[in-house]
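So, chain A:
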Amino acid sequence: MIEIYLIGSVIIGTLLFFNRGKALNYTLIWLFIALQCAFTIYACMNYNKTESTYFTFDSLGIIMLLTATIISIPAVIHSHIYIEESEEKTPRSRATYFGALVILITAVSSAYLANHIAVVWIFTEITTLSASALIYHHRNKLALEGTWKYIFICAISITFVFIGILFLSLAFAKVGSDDLSYKNLLAHSALLNLSWLRLAFLFIFTGFTAKLGLFPMFTAGVDAKDKAPGPAAALLSSIVMCMGFVGIFRFYVVVANTSLLHWASLVIGIAAFLSLFIAAVYMIKVKNIKRMMAYSSVEHMGLVMLGIAAGGIGYYAAILHIVLHSFVKSSLFFQYNQLYRVFKNKNIYQLGNYFKYNTTGALVVLLAFISVTAMPPSGMFVSEFLIFRSLFDSNQLILLLVVLLLLTLIIWAFAKNIFKILFIPAVNFDESTVPVLSPWRSVSQFILIGGAAYLGLNPPPILVDLIKESILLLPL
Partner candidate 1 sequence: MLSFLLIILAAAFFTGIIIRTKSIASGRKGPGLFQPIKDVVRLFKKGAVYSETSSFVFRIAPTIYFSSVFVAMLVVPFGQSKWLISFNGDFIFFAYVLGLGKFFSIIGAMDTGSSFEGMGASREALYSMFAEPAFFILMGSLALLTGHTSFQEIFATLHLGSSITYALGGLAALVFLMIAMIENSRMPLDDPKTHLELTMVHEVMILDNSGFDLGLILTAGYLKFAIYGAIIFNLFSGTISYEYAIPMFFVMQAFLAFVVGMIESFMARFRMNHNAQFIVVLSSVSLLIFFGALLVSGKFI
Partner candidate 2 sequence: MISLISIVFIVMGLAFIGGLALMCFTKAFGVVFLGNPRHTFHHEVKEVSGFQLAPLYAIAALIIIIGLFPKLFLDLLIKPVQLFTGLQQLPFVAFQGNGLEVLVSVSHASWYLIGLVLILLGLRKWLLRNRTITVMPTWGCGYTAPTAKIQYTASSFVKTYSKLFGMFFLIFKKEKEVQGIFPTDAHLETRPYDKIEKWLIDYPTVNFKLFLDRFRFFQNGKLQFYILYGIIFIILIISIPLLYDKAIQFIEFLKQL
């Protein structure tokens, strides 16, 4: 099935690149969504089976794949609306956009399921390619700059990951096997050479931070989310981040079973804390709503990795948090397009009184804000609370204190800007040109946010089991 999926997606993607007919484009993209759904169902039914040697439908992969499929459906819907509404649309840009979208979703989904570190790496490379096509959609100078930075940083990061893999093969040399699958690595974790493994982890971690949006390489991701069209930015800040997480997490599981556990947690903890710090620095200052949302993602990835670093209940909380964050943040980015349609601007000074112009949309923004800042009725409150508890359990009280302080600042800054957008009238805003937007465009966002709340507050036993299964190999 995975071959059918890959080949089918590549064919659909290629057809999209070369066919510029409107009807054909949309038929193809929906065909792809059908394929994606079918594949997801197939993966769920073949739980824990391995296909084509390199892909295993394991618990973490299934969770992430489900997340990706759920998000990709509204992503296509909103891309459709976005492309049809944008002024500079050409058949070529539309075809490129949807082709890249198909390739991106396919690559990300395959990376989730890959059980071999090199295969994950290959798909990561492919996401860079497809994501850059999406970021460059507008074809202006700033988009070009954002794309250039994204490509360059991602290329360097991919190189880092590759170097890490090379080091890993050195660390693995004593075993005498050339199979770098996670399973094999875990089986021989006692034989790994620690000093090479240390270097390998460091390089792989640093490399994947570009996709995850964590401290050293987060920079280009922020620019990319700023310049990409709303639906593409939603994918970049949800499923692509999940891919970075999967890349780090699967390797972390290997490292955690050696004596490097403490050191690796420390490295992750440092990067996570610095991410939170950077997020706090910029959330206060940033005036561009889209960049603010991107920094908020940096903050949440910091929290997720803090959970990983703290261990214990933190592992569970981290996976739950990243899934919930994907839902909420993607709905926020989907909503951004409506916001932009109303105000034709993304500077917070020029936005305001959104409730008056688009009540449903404003409601989505409000609910998403409540969820993103993890206020109690939202699902992310639970996961964030558990992350704090894991920090508490691991006796990191000072760290917890500083983190809470930074979060307070972040929430303050976020609330200040969001409330400005929702309630305070903008200066010199011409009301006559405001388009009337159909409330139906917000339905998918409501579903995503509501789903996140449901999953957080009352996680279905199957999700709990899947998460527990994914962290089974970690020492508690």
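Going forward, contacts are C-beta pairs under 8 Å (C-beta built on N, C-alpha and C of every residue); 3 or more make two chains touch, one makes a residue touch a chain; residues count from 1.
Keep in mind how these were chosen: all candidates are chains of the complex that A comes from, given by their letters.
Since we're looking at a predicted model, the values are computed, not measured.
Candidates 1 or 2 all belong to this complex, yet only 2 touches chain A.
For chain A in complex with candidate 2, the residues that touch the partner chain are 148-149, 152-153, 156-157, 160, 199, 202-203, 206, 215-217, 219-220, 222, 267, 270-271, 277-278, 280-282, 284-285, 409.
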